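For reference, the structure discussed in these notes is given below.
Every protein chain except one is present and positioned as in the full complex.
Entry: subunit A
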Amino acid sequence: MRLKLDSRAPVYVQVIRYFKEQIASGALEKGKEIPSRRELANTLKINPNTVQRAYKEMEELGLINTEGNLPSKVTKDDVIIRQVREGLLTEAIDTFVTSVQALQIPLEEVIPLLKESYEKERESGGI
């Protein structure tokens, strides 16, 4: 598990985002156990209180479930997983559209370039 931290953004938000990406991409399968709070703090070299906060929030968002003293697990709820995926996708597209629109480039010109770039990334193993 690797996470490059931005020192200007709240760490708990970055941890949640990391889990969302892992869940959306399927790298973290539904129902799978996630590291304990202390394990994660140790792996990422971050404050255990921060991890606690991230886990609490993920719990509230329904991303993870914890029963009693057992390790937390990724949700099995497909609706939630789909929402996470859609949320991340919308966010990525918004960012993309904003920067492309700022350049005043028409959509017709963008689409083939987008396809080309996407294929290239896939071939190089990026996607």
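Basically, a residue touches a chain if its C-beta (ideal position, glycine included) is under 8 Å from a C-beta of that chain, and two chains touch if they have at least 3 such contacts; residues count from 1.
Please note the rule applied: contacts and distances are computed from a predicted model.
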*Chain not displayed: protein name in its UniProt record ("ABC-2 type transport system ATP-binding protein", "FecR protein domain-containing protein", "Putative membrane protein insertion efficiency factor" or "Pyridoxal 5'-phosphate synthase subunit PdxT")*: "ABC-2 type transport system ATP-binding protein"
*Mind pulling the subunit A residues that touch the left-out chain?*
5, 7-13, 38, 41-42, 44-50, 53
